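Here the complex is missing a single protein chain, while all its other protein chains stay put.
Showing chain A:
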Amino acid sequence: MSSATPSPVPSSAHGHHKRHSILPAVSQSGPKPPVQFSSSCTIADSALLTGPHTIIVSTESVIHPRARLESLGGRVTVGRRCIVHERACLGAADLQGRYHKGSPDKEGRSMGAVTLGDYVTVEVGAQVESGGTVIGEGTTVGIGTRVGAGAVVGKHCTLTANSTVAAGEVIPDYTVIYSNGLRRIDRRGVSELKNKAQARQIDVLRRMIPSNPGKFQ
């Protein structure tokens, strides 16, 4: 059936590949950023990496297709065993479209645009603005959440779906942000279990997502 009907889209170089989306193809705009990939990381072919600064993806982290990593405001660092979901954006511009540069820390080293600790999950469509933004170990950034420029989110926090963290805010460890900005402390004490579950999930994802780090190097 499909072979009989002439496709309006000219078939790409790989014959099997066929676009189903009517959206224009996402193009690699701007310069290709320098990257430092761990040999064990999984980065999908259609992930988007842009910007002039270095993008670091550490051991066993998974970058989903169409995830965006923008280093326009500085270095983007993804820790170990992180998961960055589809359409999530690390190093995004703020709502006014500005890419903030992180202020240097006490020793004068640059904070980079975004730093994810280990075991961080950035869920679908979440935006982590650039500008020295730090997300601590084991934190989950929920679907559609926006983390403002320069915010420092502590370890093992949960930002539930569609929540916002203001620019420059410091969130203590184990904070849960829920229900339009209410906050509480997670006292379950299951952070280690969560990390284990993350490792298991990454095991599955690595088999599901074809990795193509060579494309970005």
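In the analysis below, a contact is a pair of C-beta atoms (placed from the backbone, for glycine too) under 8 Å apart; a residue touches a chain by one contact, two chains touch by 3 or more; residues count from 1.
FYI, contacts and distances are computed from a predicted model.
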item	value
Name under which UniProt lists the unshown chain, selected from "Dynactin subunit 4", "Protein tssc1", "BING4 C-terminal domain-containing protein" or "Pescadillo homolog"	"Dynactin subunit 4"
Candidate in contact with the missing chain, chosen from A:166, A:185 or A:204	A:185
Where the unshown chain meets chain A, residue by residue	158, 160, 162, 172, 175-176, 178-180, 182-190, 192-193
